[in-house]
Structures are given as C-alpha cells and as structure tokens.
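Dropping the structure in here first, questions after.
The complex appears here without one of its protein chains, the remainder shown in place.
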Amino acid sequence: MHLVVFNTLFEETLNLIGTFVFAVSGALLAARKNYDIVGMVVLAEITAIGGGVIRDLVIGATPPVAFTDVSYLWIPLLATALTFFAHVQINRLNAAILVFDAAGLAVFCVSGTAKALAYGLGPVPAILLGVLSAVGGGIMRDVLAHEEPSVLRAESELYALPAFLGSAIVVGIPHLPINSALAAGLTTILVFALRLLALRYSWKAPRAWRTPAGVK
Amino acid sequence: MHLVVFNTLFEETLNLIGTFVFAVSGALLAARKNYDIVGMVVLAEITAIGGGVIRDLVIGATPPVAFTDVSYLWIPLLATALTFFAHVQINRLNAAILVFDAAGLAVFCVSGTAKALAYGLGPVPAILLGVLSAVGGGIMRDVLAHEEPSVLRAESELYALPAFLGSAIVVGIPHLPINSALAAGLTTILVFALRLLALRYSWKAPRAWRTPAGVK
Partner (left out) sequence: MHLVVFNTLFEETLNLIGTFVFAVSGALLAARKNYDIVGMVVLAEITAIGGGVIRDLVIGATPPVAFTDVSYLWIPLLATALTFFAHVQINRLNAAILVFDAAGLAVFCVSGTAKALAYGLGPVPAILLGVLSAVGGGIMRDVLAHEEPSVLRAESELYALPAFLGSAIVVGIPHLPINSALAAGLTTILVFALRLLALRYSWKAPRAWRTPAGVK
C-alpha cells in the first residue's frame, strides 16, 4: 500500500519545488564560499537529492528515484544556472527562500515516510527515513562545504522537529478512519506552518540540561 | 554458514550494549558542542548504527538490520534522553564509558566480520567490513560534528588496530578445528583486552617514517 499524498500530480509538483529550492540553497552556499561552478553544481545536487538517495538505498529501491526520474538531476542544474547569474538578487530574497525551503521540508518528510511504509518498513524506521529524506541533503551540503551542519546547532530554529512530527503523524494515518490523501495533505500543511512559526518566533530546541549554577 | 558468536542471546545482548555506549558517546559529543536535542539524537543514532548500516548496504542486506530490528533505533533515543539530563555526571564516568566503548568495538568487529562472511564475501573484504562496522559510526559522528575523526589521529590510542586483528582472526576461525562460538568469544575478549591495554599504557600506532634529521 503506497500512501498517496494528495493526488499524484500535486505531490510530484511539490516534490519538484522542494528539489528546486533545496538546490538553490546548495548553490547559494557555494557562491557565498566563493566556490566555482563545479562546487555550485555539486552542492546543489547533493542538497536536492542526497536525503532521498540515502532513503532509497536503505529501503533497497535501487537505482534511487533521482537516477530514474531525471527531473531530479536536471532541476538542480537549472537552479545552479539561475544562482550563477542571480545569486546577489536571490540572497536578497532570503525570506522567500525560507518559505519555499519550509515547503520542501514538509513535502519531503511526508512523501519520504510514505515511501518507507510502502516498502514495508515499520513505523519507527519509517519516521526516521522521513526525517532523513527531509534533512539529509542539507546535512550533506554542510559537511561537504566544511560547515557545521545547521540542523545540529542550537542556534537554528526548529527544523527537524516539525519534520519528525509530520512523519510520526503519517505513520498513524493508515490506522485512522479518514481519507489518507486528505490527512497527508493536512500533515504537510502542518509541518510547513510549524516551520514558518518557528522562524517567525525564533522557536528553538532545548539543549542538554544544565544545573542552575551553570556547571559545565 | 553464519558464524554464531557465543550463543545468539549473548551476542545480541553485547550488540545492544555496544549500540547503547556508542550512542552515549555521540550524544555526549553533541552536549559538549552545545548542540540542541536534535543534534544529540542525530549524533547518537549515527554513531550507534552508522557503521552497521554501511556494512549492510555493501553486502546487499537491505533494509539494514537497524531498520528491521527497532531496538537499534530505540536504544540511541534512550541514550540521548539519559545524556540530556545526566551529561555532566556521565562525563565524570569517562573511564567507565571507555570500557563499555571497548566492549562495543570488540563485539561489532567480530559480529560484523561474521555477517560479511555469512553473505559470501571473501576474507579480505570481510575483515574490512568488520573494522568498518566497529569504527564507521564513530568516524561519521566526528565528521558530522565538524571534528577531525579521532580514529585517524596519531594522538589516539590504538582503536582500529585491535578491531583489525579481531576481524582477521574471525575469518580464520572456520578453517580451524575448534568450536566456532568459543573461538569467536575468545576473539572478542582479546580485542576488548587489547583496547583496554592500549588505553592503560598509551599504545599508539606509528606515523609515517621520517628521517633522523626530521626532514618534513
């Protein structure tokens, strides 16, 4: 049972938008670090398809979808070309990028979890793979660019946690007496909204607990 | 022929202990680096299951065992919860952690090599995969946390070499006229003891040879 999110066309469209925006974030980081066009392509591709490729290798879906549906390879190239000429302007669109990135996060965690369930994985592994689909590419982008992964840092607004919540809801959907597509759609919107709220109100995840005296 | 290490229950118990201790080391590093709870979970999971997941992908055992036996996902979450509240106290238990970590190293290299042999790999690849099972998660932990991998550094006490020796012994066991389970058990103890001795006496691996005059 492959959990269909919305109808297929809409899901596909969201996935491609997510791919594009993730790729832009990779190409932008490369431009900021003064990498050349090769560095931009590498970071764009790895950010856009990295998480999904790992998910597909883990569930045994080889070749990964990014290597069978070439849209997933072409879109990062387009994103790189755009960023190559317009990175100054794009950087000024920071707020817009964060909104699209939130959409990518939302759709990737929901569709990643659904795909893991469809391949027979249990609920906990499916949640992990959903989150990995959503945040894995960004982690690989930061590691390749020799940066501390932003998703690990306490200064970052909530990112993986909304994806975790969304993935957890998705594994519960087949057991509920509701329309799966509708529920998956609402879950996507919830993750999207939570991420935007986290950005707006600087919601952050807690750090390891320290004693009041601040013992280190 | 899957080489059974001890009896299955004991091997499983050791594997779970190794998973727990490796996860604690990941969560502790995250706490030391002031990462948030997400960073703690990510580093705990990757340290605990990273090496085994790569091994399983290489031998074609998909989904990897960490995604079919959910203990391997839950235990790092428990380790994170514990570290979240008690990381100050745990840090003081450094010596105890190193002992448990040595146990994880020992059992993972032996069971990793045995699994690679069971999947039909030759002796040299099986040794490599045994070592990778034991040290791969720690390398991924350090890379994600933006640290130089400790296993590469000359300042570190012997870590990969005891695992290498243990894996090499394991590939010889089926060819010897002895009880496989007993021999695997003794090998595990040997790796464990070598690692502890290396810590106690600061045994280190040699660096590349330099001329007496110190030519760089």
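Going in written order, the chains are labelled A and B, and every chain counts its residues from 1.
Please note the rule applied: a residue touches a chain if its C-beta (ideal position, glycine included) is under 8 Å from a C-beta of that chain, and two chains touch if they have at least 3 such contacts.
Computed from a predicted model, the values in this text were never measured in an experiment.
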**Q.** Hidden partner chain, touching residue among A:A48, A:A102 or A:L144
**A.** A:L144
Q: Over the whole complex, note the residues of chain A touching the chain we left out.
A: 30-31, 33-40, 42-43, 45, 53, 57, 62-64, 66-68, 70, 73-74, 83-85, 87-88, 143-146
(Q) Take the complete complex as the reference. Which residues in chain B touch the chain that isn't displayed? (A) 57-60, 119, 121-122, 124-125, 128-129, 139, 143, 146-149, 151-154, 156, 159-161, 204-211, 215-216
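Heads up, the rule we're going with is that only the chains that are shown with their structure count from here on.
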Q. Roughly how far is chain A from chain B, going centre to centre by Cα mean, in whole Å?
A. 30
